[in-house]
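With one protein chain withheld, the remaining protein chains of the complex are depicted in position.
Moving on to chain A:
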Amino acid sequence: MCMELQLGLAPPGSDTWSRPLLKLGLYEDINVNSKKRGFDHGYLEDEFSAASFKNYEKGLVGWPPVKTWRRKKLRCQVHNHMTAAENGCCGGRASNSTYVKVKMEGVVIARKIDISIHQSFETLTTTLMTMFDIFDENRRSFKLTYQDKEGDWLIAEDVPWR
């Protein structure tokens, strides 16, 4: 596939681009691939870039840009104010670590994942899948389970996220 991309090796600051860019319809001049039209079309119709906007509603990764540890510590405190009973990550002197060990059947090495940065089983499962290298098609054949206080293994999705 022939890509007509140009590498500008002019020193930084020299505005070799000034003229072509001020023209509208810039992208019509570029013969990249029949699929790639003006940016708007090309970008949104491309199924792969659509994926990056998938999380636009609640659950954008890393947005707003509040540092992870700050979010964790704040969430623990807000929970403190709201409820007395704790889920292990919050409450007075309890450890404020919200890391949980995850092990996949057949894989020797367990991984650690931070539960507090997820807000749903969807995002948790997606992250786990990438961690353990499972492709999307196989998603259904894997089940997320957790071990409760009594040591019983239960299916995670049966319980609400909280």
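As a convention for this text, a contact is a pair of C-beta atoms (placed from the backbone, for glycine too) under 8 Å apart; a residue touches a chain by one contact, two chains touch by 3 or more; residues count from 1.
One rule holds for everything that comes next: contacts and distances are computed from a predicted model.
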Item to check | Chain not displayed: protein name in its UniProt record ("F-box domain-containing protein", "UPK3B protein", "Large ribosomal subunit protein uL22m" or "Phosphatidylinositol glycan anchor biosynthesis class U protein-like") | outcome: "F-box domain-containing protein"
Item to check | Where the unshown chain meets chain A, residue by residue | outcome: 1, 3, 5-17, 21, 26, 30, 32-33, 35-36, 39, 42-43, 46, 48-49, 51-53, 56, 58, 60-71, 73-74, 77-78, 80-81, 92-97, 107-109, 117, 119, 130-133, 135
